[in-house]
Every structure is written in C-alpha cells, then in structure tokens.
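All protein chains of the complex are present and in place, except for one that has been dropped.
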Amino acid sequence: MNLSLLVLVPTLTAFILLFFKELKKIRMIACIGSAIQLLLTFILLFQFSGLRASGDTSAMLFYSSYAWFPELGIAYTTGIDGISIAMILMVAFVVLAGVLVSWKMEKLSREFFFLLMLLSAGAYGFFISLDLFTLFFFLEIAVIPKFLLIGIWGSGKKEYSAMKLALMLMGGSAFVFLGLIGLYLNSSDANGMHTFDMMAIAHHAVPLNIQFIFFPFAFIGFGIFGALFPFHTWVPDGHSSAPTAASMFLAGISMKLGGYGCLRVATYLMPEAAHHYAPIIILLSAIAILYGAFATMMQTDLKYINAYSSVSHCGFVLLGIGMLNQTGITGAVMQMISHGLMTALFFAVIGMIYERTHTRIASQLGGLLKVMPFISTIFVITGLCSLGLPGFSGFVAEMTVFMGSWQHAESYYRLATIASCASIVVTAVYILNATGKALMGPITNENYHQLSDATWNEKLAAGLLLSGIVVIGFAPFLLNDLLSPGVNNLMTNIGRNLLLH
Amino acid sequence: MSTISFYLIAAFILITGFLTVTTRRLFRSAIALLFSLIGIAALYFWMEVEFAAAVQIIVYVGGIVVLIIFSIFLTNNEGVNMLQALSKRSLFSGIAVLCAAAFTCMLIGNNEWSARSAEVYDPAVKKIGYLLVSNSPQSYVLPFELVSILLLAAMIGCIVIAMKPNSEEQ
Amino acid sequence: MIHEFLLLMKHELLLCILLFFILILKIADHKKSNDQWILIVSGLLLFNFIAGFFWNSGGELFNGMFLLNELTIFQKNILNLGILVVSLQAQPYLKTHRHVPEFYMLLISTLIGMFFMISSGNLLLFYIGLEMATIPLAAMVNFNLKDRNSSEAGMKMILSSAFSSAILLLGISLVYGLTGSLSFVEISTHLTDTSLLLFAFVLLFTGFAFKLSAVPFHFWTADVYEGSPAVVAAYLSVVSKASIAFVFISVLYHVFGSLENIWYGIIFVTAVLTIGIGNLFAIRQDNLKRFLAFSSIAQVGFILIGISSGTQNGEAAVIYFLLIYLFSNLGAFGVVTLVSAISEKEKISDYKGFYKTNPVLTWVLTLSLFSLAGIPPTAGFFGKFFLLMAGAAHGNYLLVGFAAINMIISMYYYLRIVKAMFMDVNESPIERIKIDLLPSISLLICILGLLVTGFAGTLYSYIQNLSAGI
Amino acid sequence: MSQIPLTHIIILSTLLFFIGTYGFLTRRNLIAMLMSLELMLNSVNINFIAFNKYLYPENLDGLIFIIFIIAIAAAEAAVAIAIIINLYRNVRSIDAEETDHLKN
Partner (left out) sequence: MNLPFNLLLIPLLPLLTFVVLGIFGRKYLSSISGIIGTTSMFISAVISIQTAIQYFASSPEMHLQQIAWKMVWLPFSEDISIDIGFLLDPISVMMLVVVTLISFMVHLYSLGYMKGENRFATYYSFLSLFTFSMLGLVVSINIFQIYMFWELVGVSSFLLIGYYFEKPSAVAASKKAFIVTRFADLGFLIGILILSFQAHTLDFQTLIQRLTQNGSPFLHDAITTSFMGVSALTWGLLLVFIGGAGKSAMFPLHIWLPDAMEGPTPVSALIHAATMVVAGVYLVARLFPIFIMSCPVALEVVMWTGVTSALFAAVIACTQTDIKRVLAYSTMSQIGYMMFALGVSGSGGESGLGYTASMFHLFTHAFFKALLFLGAGAVIHMIHSNEIKDMGGLRKSMPVTHITFLIACLAIAGIFPFAGFFSKEEILTAALHANKVVYGLALVTAGITAFYMFRLYFSIFWSKEASQGDHHHSEGTLTMKIPLILLAIGAATTGFIPFGEYVTNNGKPFHSSLDLAGAIGPVLVALTGIAIAMLFYKKQNDRPEKVATALSGLYVAAYRKFYIDEIYLFITRNIIFNILGKSAAWFDRTIIDGTMNGIASVIAWNSNFIKNIQSGKIQDYALYFFVGVFGLTLLAIYLVN
C-alpha cells in the first residue's frame, strides 16, 4: 500500500467538503472519509503484520522516497515501523471519533470539518515521514488548524488560549527547526551531501559536540508539543477552551506529535546527547508527572482537570524516553497511544456532558449517573483508565514505563521513579473527586432531570475509543509485538552509539 | 593665480552654500543657492570642463532654481520668515554632521590618490556628443534614451499631481 | 547588431512600446472609460508577461553596460508577473480615478527602470534605473490627490529617496574615484580594503538598504505605505522591493564578492535590527497597510539573512522566496485594495467579523498572511525555511536562532488579524464586497501561486541552476 | 592647477555635501530642504569631475555621469515640487515639522 494514501485521503476529504453546504452532507462526507481512513490503516496494519510475519526485518516497511528539493537534500521519504503504525492507528480512531462527536456542529460546519481533516492529514503525514523536512512540514501543518478551531468554535477565553497555543507551539517548532538545521548541516548522505533523511543521519553518527548543542533544541521543541515541564502551560488553556473534537485532537494527536518527535528525532538521531541530558529530562518529566497531578487536584473545571492530568500523563512519555532502554521506550510509546485514546475519550465525554448541562464545573453538576447512565459510565471507565486500572491501556503503559525506569539502579533514577509512581495515588484522588462530584451524589439541578443520554453517534464514538483502550488493556502483547521490532531498531542505534562513548 | 582663484571659488561656494542652509528668508536662501551653483559652474570653468559648466548654468541656474523660486512664490507669502529649526534638531544634526564631516575628511585625507594614466583630459563637446548618442559599443546612448523616458514619466507625474483639476464637477 | 539588440532588450522594449502605445492612445482618444483602459492595459501586460518567456537569449550590449542571462530573464519575468497582478488589482481603485492611463504609464516606466537596473553592468545605468524606479513611484504614491496623507507620503518618499540617492551618489563618486571605473566588472577587479573604499561601499550599501527598507534606513516605508493608495503600496512592497533585492544580490556577490567578510558583518547587524524593529513595530499597528509595511520590513530581514550566506543556495533561496513573497504579499494587498477602494476601511479593527460577510476574501487574506508567516502548506513555509537554512550554512546559528524566535512574534501579529476576521464580533462589519473579474483573477493567481509554488521542487531546481553564489 | 592637490577639491565637495546635509536635516521648509539636496548633488558632481579630470582622464565617464545626474536631479526636483505644491494645497503648509500625520 502506498503510504501517501494516508495523507491523501483526509486531504481529499477536506477539499470535497468545500463543495457542500448542508451540515448533513458535510458530516456524512467527513465521517465516510475518516472511516475509509480507519479502514486503510487497518489494511496497512494487516499488510504490515503480514510482511513482518513473512520475515521482513528491514527497519522501515513500505519505504519509498521521491526527490523533492534534491539540491537541498530534501526528499519526500515515507516508511513505517511498528511505532508509527501504532500511532497512525490511534490517530485514525481519534479522528473518526472526533468527527462523530461533532455531529451537531451547526456553526460554520464546513470550515470546522475541513480544519479537522486538515489537522489529521498533518498528523498522518508526520507519522509516516522519514525525512526531517517533510516531518517538520507536517508538524507545522498540524498547528494552525488548532488555532482556528479553538478561536472560532471554542468557549471561555478562547482567543487568549488559541493565541497562546499557537504561539507556544510555534515556539516549539522554532526550536525544532533549529535542531533540524543543526542536524542537517552536520549530516552527509552517501554522496557526501547534506541531507534531511533520518535514516542516513542515523547511519552516520552526528558529531558529539553538535549533538550536545542541538539535542536540547530538538528535544525542547518537540517537548513543548508534548507538554514538557515548564513549557506545558498551553495545555490547560488550550484544551479547555477548545471545542470537543479539537480537544480530542489536541490531546490525542498533537501532544503525541511531540512525544514521537522527541523519540524519533531527538533521541534516535542524537543518542549520546540523549544520554548526556537524560537526568534533566527525567527530572523535568518527574516534576511534570507529580506537579501536574497536584495541580489537577485543585481544578474544578472538568476540562481543566483532564488537561492538567494530560500534563501529568504525558510526563510518563518523556520519562520513558528519558530512560533510554527498551522497556522504557516501549512504555513511552504505549503511553502515547493509551493517553491518546483515553484523553480523547475523556474529552468526548466531557463534551457530551457540557453540551447538555452547559457547565463543566464539577461541583455544579451532580447525580448525572442517574440521568445519563451511558455517558456517566463511560466517564467512570475513562477515569479508571486514567488512574491506571488493569484491563485498560493506561495500566499497561504506565507499568511498562515503571519497569523500564526501574532498570536503572542509580538512586537518582530510583527517586524519580518512585515520585512518578506516587502520582498514581494523586491521580486516584482527583479522578475520584471529579467523578464523585459530577456524577454521583444527589441531582442538584432540577433541570437535569430532563437531560437525555448519549445519541447513537456519541455512543459509536465512545465505543470506538473504548474498544481501543480495552483491547490494549486486555491484550497488551498484541501492541507489544507490534512495537518491539521498531523499538529494537531504535535501541540498536542508541546502543551502537553508546559504544563510541 | 590659479591656486588663489580656486580657494576663492571654494570659499564662495561654501559661504553661499552655508547661507543657503542657514538664512531664514526663503527667497534669500534661493538666491544664495543660485550663487552657490554659479560658483560651482565657475569651479568647472576653473577645471577647464566648460561643457559641465554650461550644463550647470543652463539646467540648474536656468531651470531648477527658477522652478524652486516659482514654487516658493506658489507656496509662501514672500517676506515671511521661515520658522527657526527646533534647537534639539539643530544640535543633534550639527553634531552628527560635524563628526561625519570630520570623519569623512580624515578618510579622504588619509587616502592616497593615484592617477591611472597620464593622458590629457579632453572634454570636447564633439566627443561628448559622440559618446552620448552614437551607436558604438562605448557610447552612452542607452542611458541617454532611458533618461528621456524618465523625463517623460516625471513630466506625466508632475502634470497629474500639480495640475489643478479644471473641472471639479466631473 | 540590431537583431541582437532587439532580442536582448526584448523585455524593456516591449514595455516601452506599451508605454508609448498608452500615451498615443491617451492623446488620440479621450473617450475611453476607465474599465476599458484597465482591460486593455491588463491584456497587454498579460501579453507582455507571456512574451517574456519566449525568444530569450543571453548576452551583453554596449560594452557590458547591459547584461542579460537566464537569471535576469527569470527575474524580469517574475516582475512582469508582479506588475500584471498589480494591474489587475488596481481595477477597483482606478475605476473611479481620473488619471487611469497616466497611472499605467507611470507604473510601466518604473518597471522599465527596474529592468534596466537588473540588467545593468554599470553604475550609471544602475543609478538611472534606480531613479527611474523611484521618481514616478513617488508621483504614484501621491495619486490620491485630495488626500493629505497621500501627499505627505509622496513628499516623504521623494525627499527621502532623493536624500538616499544623494548619499548613494557620493558613494558612487568615491568608488569611481578609487577604482577608476563605473563598470561592475572593472570595479570588482580594482577593489581594495582601504577605509575610504569601505566608506564608499557602505554608502552604496545604504542605497540598496534604503530601497529594501532595511533598518535603520526603513523609516519612510511605513509612512509611505500608509499614505499611498493600497495598490501602489502593494507595488512598492513587492515589485520594487524584489527588483532591488535581485540587483543587490548580484552587486554584492559579483562586484563586492571579495569583501564578503565585511558585508557579512554589516548584513548581520542590519538583518538583526530589521527583523527585530520590524516585528516590534508590526505588533502595535492598527492600520493594515502600515502593518503590512512593518511586516514586509521584517520579511526583508529574512531576505537579508538569506543574502548573507553568499552561497548558491542562498541566492536561490532569496529568489525563490521573493517569488513566493510576491504571491503572498500581493494576495494580502489585493484584499486590502479591494476593501479600501470600496469601503474605505483600512484598520484591523474594521476587519472584525470580516468572515461573516466576506468569507472568500477572508480566506484569501488568511492564506496570504499564513504564507507571510511561513506556515505550511503555503509556500511561505518553504521560502522561509530555505532562507534560514541558507543563512545557517555560514555556521552562524545565532542569526538563524534570532530569526526563528522572531518568527514567533511575527506569528502573533499575523494571527491577530486572522483572529479579528474570524473570531471577533463586530456590530458593523465591512459590508459584502462584490469582486469583479479582474481582481478575482489576480487573487486567484496569488492563491494558486502560494499554494503551488512551495511544492514545486523543479522550480527551485531551476532557480538553483541559474544561481551562482559568490 | 597642479599646485592644488586633488584632496582639497574633494574636501571642498565633501564640505559642501555636509553643508547640504545639515540643511536637509534642519530646514523647516520643504522647499528649503529640496534646495539643500541640490547642494548635496552638486557636491557629488564636483567629485566626479575632479576624479575624472585628475585621476582618470583617459575617458569621460565622470563627465557623462554628471550630465545624467543633473538631468535626473531636474526630474526629481520637478516631481518633488509638484508633490510639495499638492501637499500645500491639501495642508496649506509646507513646514517639515507639521507634516507628521503618518507616524508611529
């Protein structure tokens, strides 16, 4: 299968959307487009597994490369390994669910779905890119739709949040850009030319002094996308102001771009520097985990709760990466996928509640379990996933990260791990607080008695995401088998370079 | 003799030039400019570049200064003094210009000028004419034609801008 | 000889013919309506643009005074495209103006000047071309005859450029005195690094910097853009700037190439100042034209970064960027021209709620601004990326880092306008604007250009092959 | 003539140039500023002639150049005056300090 289809389908869907006006048609097209995309990713997954099963051990499958700006060493190079295909799958789920929960987007519906599709195209492109330029291109494509989505369809102090998000993410990409330029100018391909090709850069180790300069740029840059402490401040505002689907995309897709970039670009291409800076990464991510959890505890707005908890959860991603061992990195990838699905579901549910009650303040709600049992149940399930209950993906990912980080015997690492472990208690506190206030207890507002439960599209969306969460939760070995060759491949680079050290 | 006349001409140019930029009566300033330009023409004569001197007199003295004086009449009631420059501006400009002038003169003074050849300078009008309008490879016919277009454009521009709209009702 | 003459000066001669054709038509026939004029001239300019691609050859005339090669042809074609778009965009403005043919004559004469400037192999021709590209423009800036701002802008333009050309002339005279020649080739062989020559070089440099509006020689820019008719501002900001940038590169690389380490330092300082000051001023503007002026100043900073590299890639990146910049800025100005011609609103605050009434124009403006900001998938992203990449090739990451940080600031002010159009509510938004055929063609060209150019790797390859670096 | 060093002529022109600059920077009347500009241009002309005559007498580049400078200066002055007159019509003033509507 040609990987470019993954970018093409959403892009085409987006452009077809422009020719229609009625919401009914628009959402149908968007839905069909995303469904086709999901189907495609499944086909891809099966073909991928087939190839792997037939003994194809090359690092990247479905590899293809077209010269784009040959003078500058820029090519449109695509290829996937288990990590990227897992991410792609996750994105496809989130996109379809996002379209489904936006079923009643009356305001400027055409533009809304257009932007959603564009954003998803950016994300797909990002995950299939093996060329740094292309990767950066898609990374930036995914930024601006968010600005518009939040600013136009958002709520609360949406303009401020939209601007903050756009500027901070642009700041992130500025850092990424510097990192990429540094890599580029110290790379050489087979012909001795500078190149943006990741595989070539990985093949010719980047000089150490260059790594030490540019690793922080690349890592912080992607880290801003991935809510690296203390650059996470766009997360709460952005998420809480965004419309439901945009929140889902933000948490489920955008933040993952950051984590993936930290792994695939910063760490993979500059492993020595990664080792050198690992203590700092670990410190920051441990702070993010705990601090995010504590900050969440004080939030009253459900979206803020989820947004801050995203900061905490995404800390696990960076923690796993910072551990620089197979288990840790596998855990980080798992956490990305798990968090993507879970947070998307969480935001979807919060959106459903908000649509009905017009408030997101937990204490103003209450007793919702009685009037909307489906939505509330999903909320509880997501909450349980968030606090790392076995049977859901969150547990698998977090435990893998813990296992990975515990493999380091130095007390510094131990301390960071224990601190991160402690967050599972805090998470339980805020999740249960929110559930207790919002869903349980007596119904405080008389009007709530008339509220309706989820509609079919909302149920479908929730079911989609939930199925992902539960499948991973029950059969993590599937995900692990998918990821491990890819992670192995990353590890060989890190290992090989360690010897040079 | 020649030396003295140079310094005299130089002094004349500078003094009238200075007057041009300092006198507060606009018309007087224009007259000072006129004299300064004539002084420069004299300098060209002194340097035996008569053609340049002639052009200077015809175009500047006969054209531009007249234009300026006309415009002064158009825009100003003659006899009203120009307002004094803001003292802050005079001060800063004066300092900047003095420093710059000193600096530039120092650069010029330190520079060693060397003639490339010992040929005699021969600004004959015929030669100039040949250079300007022949079609030989060395000629300047291209800029010459270009300037004509420029003058045309400038003329159009002037007409459009300065022409009083004759029929307001349109 | 004459055949060669015609062939080599084809671009210029075509424009001259056009100029005189309009002049004669104007004198012969008073009765043409403005729309007819606009249609005729635009048609001719389209023909001129197309003709620019055919019967091309390289060579030199008048002892190297006039040079032509594939690169300069390409540059002239870019400018031809620019003037075509501007001419199309002028329609809503000129529809009610009393001096349509004059406007086009002035416009074309400036382009002739720019073409000669680009092809000049000699300081004299360069100087005349430069003046020719400036003086009629000043008249055009003052084309809103009854508007005091327009006159003030015209006055500022003509006086500043006269001041600047006086300083440039001083530089030229010193260069002449130090090298004994006006020809670029000879100057480059007689270069030394005495202080006086450096002084002369800086004086020359300021002539370029003034026209490019690099800080601190940029002050006229904003005032002039604000006061002049939007379409003239567009022309100033795009065509005029692109032409001077082309010449700047070739003069810097091919004439003063041996002074690279000196002009690198100068450009470094200028670029930092230009980006920084441009951004700081752009943040606080409310008038859209004035805003675009400062944003274009900041863009010049990026161009300077590209120029500073001195490599083949750098030259190619700058030319590529200017092509993209043409589409982006003309797209933005196209909308501004339309709106200001019809509703006379030019403030950003007036654009609040613009999306409600004019969705198409909003998208055009948005895409143009995105391209200016360097956001993919618009071409501006590629342009800026390559510029900065070229700038970093010198190993000077500091400059590139500074520029990258400043891109965030620039992002803010571009998004501010997008926000106003899409998100802010307004009681009395700009009414719905009917777009005529010609402006819509121009906007279409811009949008297509800024969407397609970036992906056209072959175009970049083509430019790259034409470029040489130092 | 040979007693007069070239440097003196150049310094003369330089001084004239800076006198003109000073005028440009300080005169409050726009036309007076234009006059100062003419001084600056003239000083450059002196330079050209002097260099041409004393250093590079083998051709007439400098002389030709000043012819063009003078022509262009005329055009420039004409347009400038036209604009200034137009400005005067609109503002009834040509004071350099008062024409500052466009700023910040």
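Residue numbering begins at 1 within each chain, and the chains themselves are lettered A, B, C and D in the order written.
Throughout what follows, a contact is a pair of C-beta atoms (placed from the backbone, for glycine too) under 8 Å apart; a residue touches a chain by one contact, two chains touch by 3 or more.
Bear in mind the structure is a predicted one, so any value in this text is a computation, not a measurement.
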TODO: Tell me the shown chains the invisible chain touches, ordered by label.
DONE: A, B, C, D
Task: Given A:I36, A:M297 or A:L451, the one touching the chain that is not displayed - done: A:M297
TODO: From the listed residues A:S120, A:T400 or A:N489, report the one that touches the chain absent from this view.
DONE: A:T400
- [ ] By the contact definition given up top, give the residues of subunit D that touch the hidden chain.
- [x] 21, 24-26, 33, 96-97, 99-104
- [ ] May I ask you to list the residues on subunit B that touch the chain which is not drawn?
- [x] 89, 92-93, 96-97, 99-100, 103
- [ ] Extract the touching residues of subunit C with respect to the undisplayed chain.
- [x] 155-156, 159-160, 163-164, 167, 193, 195, 198-199, 201-203, 205-206, 210, 216-217, 219-220, 222-223, 261-263, 265-266, 269-270, 277, 280-281, 283-284, 409, 412
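Definition applied: only the chains that are shown with their structure count from here on.
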Task: Interface with more contacting C-beta pairs, comparing B-D to B-C - done: B-D
Task: Chain centre separation in whole Å, for subunit B relative to subunit A (CA means) - done: 70
Open item on the list: So the centre of each chain is just the mean of its C-alpha atoms; given that, what is the distance between subunit B and subunit D in Å?
Closed with: 5
Open item on the list: Just the number, please: Cα centre separation of subunit B and subunit C in whole Å.
Closed with: 30
Task: Of all residues in subunit C, the ones touching two or more other chains - done: 124, 128, 131, 135-136, 138-139, 142, 145, 154, 177, 180
- [ ] Note the residues in subunit B that touch 2 or more other chains, in rising order.
- [x] 104, 108, 111, 113, 116, 140, 143, 147, 150, 154, 157-158, 161
Open item on the list: List the residues on subunit C that touch subunit D in their complex, please.
Closed with: 124, 127-128, 131, 135-136, 138-139, 142, 145-149, 151-156, 158-159, 162-163, 165-166, 169-170, 172-174, 176-177, 180-182, 222-223, 226-227, 284, 290
TODO: Under the touch definition given earlier, write down the residues of subunit B that touch subunit C in their complex.
DONE: 104, 107-108, 110-111, 113, 116, 135, 137-143, 146-147, 149-150, 152-154, 156-161, 165, 170
Task: subunit D residues within the subunit B interface of the complex - done: 1, 3-4, 6-12, 14-16, 18-23, 25-29, 31-32, 34-36, 38-39, 42, 45-46, 49-50, 52-58, 60, 63-64, 66-68, 70-79, 81-86, 88, 94-95, 97
